Structure formats: structure tokens, C-alpha cells
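Quick one: this structure, given as C-alpha cells, is what I'll be asking you about.
Every protein chain except one is present and positioned as in the full complex.
== chain A ==
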Amino acid sequence: MQSATVTPTDHQLPQTLEPRNPGMALDLDWVRRAQANTSAIERRAKTLPGRRSVKKDYQAAWMLKAITCIDLTTLSGDDTEGRVRRLCAKARQPVSADILAKLGMPNLTTGAVCVYHDMVPTAVHALAGTGIPVAAVSTGFPAGLSPFHLRVAEIGESVTAGAEEIDIVITRRHVLQGNWQALYDEMKAFREACGNAHVKAILATGELGTLRNVARASLVCMMAGADFIKTSTGKESVNATLPVSLVMIRAIRDYYDRTGFRVGYKPAGGISKAKDAVTYLALMKDELGDRWLQPDLFRFGASSLLGDLERQLDHHVGGAYSASYRHALA
């Protein structure tokens, strides 16, 4: 069991509060036993928003919690240092100070900032002293089809550049071909390359074909030592959905029941409304428990979600529906 040193600057990293998932031997029986009944899962996902509702101060608190779980993200070909510095500024002050003051929650920040490798130094510099970690997407993101040794090397480069979290992409081919051993080996190699940096495995669920594949890939990645499992790159045509999330967090629950190690969850892409964020938090609370509602075990991969959360908080504080131009851009 590895455990990183706890320092005031990395309070939002999983390994600071929990022993890190060391992984385990590939258990193919378990992997192949995993089932996911699509219709039943969709029914559960569909009724959840109607079953759970938070109002007034509770709603505000939940929205603030959602903000602390955001990996504020920019992953565009036209990213520049200036753009990334703006994003980092927003991560440090995600909601206007007066609104936060009224809610009694000053000093709130997002969970992390997520960028491409080239932007890591800029982000690390911009966030120095804030405790907000920088996450780098890696391993030939988003398709993950560059030479394997380069993908491994890319992780090392990003860690050296100061990224404390690495979002790797898996080779979807291994899942589609049922080559679980290859997936396991790949994930294990990525994890090793990360060293003390914390690793999120992006499954690209929109490209895995079936929910059953999602369940099995989730298990294999956890067995190979993933600290987090994450739905999507944000570049697939279908990104995070509630049914996919159910499958992945149920796999996390099974893994915890079996090993005692908590693995984090990150839905990414397509979550842009405050109401959706609250539903995701309820899903985590109901399926995994309160422990998984903290940023060390739960993150949203999102760029536009913050804007809606901010507007809704403004409404909560002021009583009137807000306009987006009243809130600072990222």
C-alpha cells in the first residue's frame, strides 16, 4: 500500500485521505461474471431525479459541493497560455466573492484544473499556493492510439512538468476484443508511470459498445490500480450519462466491498446544468455513500457547468433569476 505525504497543497488528491488503491491480480472470473442489464439500469437512472430533490439552503450547499468537485477543463486545439491562466483564475475564484460571503463559504475553489500536457507548466504556475492540483490528459488523448512507449513517456513528462493528476485513456480495442489481460497490463504500466501522481482511467464509454463492457473495463482498470475511473474524454459522441455512471459506480462499490479500497469516479462531458450536477451527487450518495461526495473521490469533468451553478447560486442568494453575463468568464 502506497501513501503519499499529506501536504497542505494537495488536500484534494485521493491519496491524501485514503490509502491509494494498490490494485490486485487480474481476476478474470470476476470480470466475466459482471453483468449490466441496460433496460433495468436505464429505469433506475430515469427515476432517480424524481426520487431525490434538494431545496433551499440544501440546494445551495449541494451546488457549492459540486463546484469543489469540478475539474475545470479546457482541452482545445486553440488553448493558449493566456486562456489557461484565465481558467486557473476562475478555478481559484469560481463564484463571485460576495455570493460566497453571503453563503458563508469563502475560499471555495474547484477540484482541479484539467489541461493538455503543453499547458501543464502554465497551469501549475497559475495555481501555485492554491492547493488546486493540475490534471493532465495523457497517453495520446483522446484516441490513445499513439505508440505505447510514447504514451507511457507522455505520463512521465506531465508528472515532471508538475501535473499531480493524470487522466489516461485506455485502448478501447482491448475492451471490444475482450482482451482483458492486455487492458490490465496497459493500465498497470500507466499507473506505474504515474508514480505518486494520481491516475484517472478514461474508459471512453461511448465507444465501448455495451454497458456490460463498461462494467468489465471498470473492474479491470481498478484491478490494475486506477485511482479514479472516468467516463469519457468529452470528445466521443456520447459522454457521461446516468446509466453509464450507475454501472461504473456499482463496479466501484463491488471493488470496495471486495478489497477495502475506495476508487474515485469522474463523469466527464455533457454535464452542464446545476440540476444535473445535483442528480449526480445524489446518485453517488445513494449508491456509494457520503464518503464519495468529496473531491478526493468524485469529480466532474466539465467546462460550462460552473457557469450554471454560479447563476443558480446567485438566484439562491438574491431571489431573482440571474443572467450569465453578470458572472465572470472562465
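Operating definition for what follows: contacts are C-beta pairs under 8 Å (C-beta built on N, C-alpha and C of every residue); 3 or more make two chains touch, one makes a residue touch a chain; residues count from 1.
Keep this in mind: contacts and distances are computed from a predicted model.
Between the names "Putative FMN-dependent luciferase-like monooxygenase", "Sugar ABC transporter substrate-binding protein", "Aldehyde dehydrogenase family protein" or "Acetyl-CoA C-acetyltransferase", the one given in UniProt for the chain missing from this structure view is "Aldehyde dehydrogenase family protein". Among A:R51, A:R173 or A:R326, only A:R51 touches the chain left out of the display.
Checked against the hidden chain, the listed residues A:G104, A:G129, A:G260 or A:G319 yield one contact partner: A:G104. By the touch rule set out above, chain A reaches the unshown chain at residues 35-44, 47, 50-58, 60-62, 64-65, 103-105, 210-212, 246, 250, 281-282, 285-286, 290, 293.
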